[in-house]
Structures are given as C-alpha cells and as structure tokens.
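Have a look at this one.
With one protein chain withheld, the remaining protein chains of the complex are depicted in position.
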Amino acid sequence: MTKILVIEDNEKNRYLISFILRDSGYDVIEAITGEEGVETAIREHVDLVLMDIQLPGIDGYETTRRIRASPADDTIPIIALTSFAMTGDRERALAAGCTGYIEKPINPDTIMDDIQKYLR
Amino acid sequence: MTKILVIEDNEKNRYLISFILRDSGYDVIEAITGEDGVETVIREHPDLVLMDIQLPGIDGYETTRRIRASPADDTLPIIALTSFAMTGDRERALAAGCTGYIEKPINPDTIMGEIQKYIL
Partner (left out) sequence: MGIFQTGRYPASIELILYGAIACIILFCLYVVNLNNFLLFHSLVEIASIVVAFSIFVIVWNTRRTITSTFFLIIGISFLFSGTIDLVHMLAYKGMSVFPGNSADLPTQLWIAARYYQSITFLIATLLIRRSITKDRKYDDSIILVVCAAAFCLVMTSIFLWQNFPCCYIEGTGLTPFKIASEYVISAFLILAIIILALRRSTFNPVVWQYLIAAQVFLIVGELAFTTYVGVYDFMNMIGHLAKLVSVYFFYRAIVVVALTHPLDLLFSELKEKSMALEQSNNQLKMLDRLKSMFIASMSHELRTPLNSIIGFTGILIKGMAGELNAEQKKQLGMVQESSRHLLSLINDVIDISKIEAGNIEADISQFNLADVFREVENTFGPTAQERGLVLTVEIPESITITSDERRIKQVIMNLVSNAIKFTDEGRIGLTVRQEGMVVEVRVSDTGIGIGKEDLEQLFRPFVRVQVPGRFTEGTGLGLYLSKKLVQFLGGDITVESELQKGSMFTFSFLATYEKQEDL
C-alpha cells in the first residue's frame, strides 16, 4: 500500500489531510516537526511526502534540503503546502528541492487529484 | 405562541436566526428590508423584533425610529444585531429607540439566552 508522510505541526490541519488521505486508501504516517520528518523519511521509506512550509524549528525548505541530502530516495516526491504569503515562495520551494506545491487552504474536493499527479 | 419578526437582508443569516428561533419553539416572520419590516410590525404585531442594522434602503436605526413613531406598541422590544464596526454604534442604536443589541457574528450557543431576556 502506498505510504504517505505528512509533516504538519498544526493539529487540525494534520488531522484533516490524514483523514482525506486515509479515506482515499493510503497509509499515512505523521510527523510534527521538520527534524522528525527527515528521520521518518529515512526510516520508513515513504512513497510521497506532504509537508507544510511553516514549521517550528527547521522550516519546510530546510526539511526538504535535508531529505534530499539524506540516503532517502532522490525520487521521492516532496509536495510543499504553502499559503504563498510572500512572493518567491514558489521559487524557494522548488529551489529547496520540492517536486511540487499545493496552495493552502487546501480544497478537499481537488486535493486528491493534485496529490495523485505525483504518485505515478 | 410568541411571534418574533426577523428583519435581515442576508439570506444565510436570516435562515440561521429563523432556524434557531423556530427550533426553540417561536413563530418567526421574516422581512428583507427596513420598509418591509415597519409594515410587518404594524400589520402583524410581533412580540419582539430582531433586526440587522446594515440593511439596504433605510438602515436599522431609521427602521427603529419609524417603528417607534408608528401606532405599534411602544413597549415592543427591538433588538439590534450589529457588528459594532464603528465606535458609537451602541449609542446610536439606543438613541434610535432600540431596547437592546446583540453583537454579530451571533453565537448559536448563547443567542437564545440573550433574546429570552427581552421576552417577558
């Protein structure tokens, strides 16, 4: 079964995304901080990472960089969840190594389609 | 049965308030404009008026003044629903003849408690 890692510190958001993913049949692992996320990515060999940019401690960009630098598979799709507060957020995500980005607040109707694009 | 007149132009807000009132066992009449409201008061003799301040055409203050000026009962409780956007909204409501005011957005848990104070 496809394993998805969700890195999000906000409890409600985490619950929301995990609920939708599990409802669609995916296996979901959760991490609350960037550091935890990097460890989990290495340990669990996930098929996709869904990650909030705004995290306590190291932010999403740094988390992505570390995952890419780790022995974890370079082809892991890392999708950034960002509210595009500042211009250049898009470029920063891609520059840090993100495969793609999804805008927040997430749209429960379209989120699965957006994610499944990366699970080819 | 106690009759309550709801004067509110926003469809969703009107539905919401009416729903809660009916659920509590009250008979609800609805009006969409201030003018409509004044006519309905004279015609239907409600026991209480719940009125949004922000209305198209004549606003809530003017509606209250006209109701007070009409042959309708002077002891009719008129409650203003106001978002207190500007300082002095409170005073204006009382000066126009309102018996009291409730702040928006309304709290579904407490609204009935607040309204029942005025229904004696």
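In order of appearance the chains are A and B, and numbering begins at 1 in each one.
The definition used in the following text is that contacts are C-beta pairs under 8 Å (C-beta built on N, C-alpha and C of every residue); 3 or more make two chains touch, one makes a residue touch a chain.
Only a predicted model underlies this, so the values are computations on that prediction, with no experimental measurement involved.
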Contact residue for the chain not shown (choose from A:Thr33, A:Gln54 or A:Thr99): A:Gln54
Touching residues (missing chain, whole complex) on subunit A: 10, 12-13, 16, 19-20, 23, 54, 83, 85-88, 90, 104-109
Interface residues of subunit B (partner: the chain not displayed): 9-12, 15-16, 19, 32, 56-57
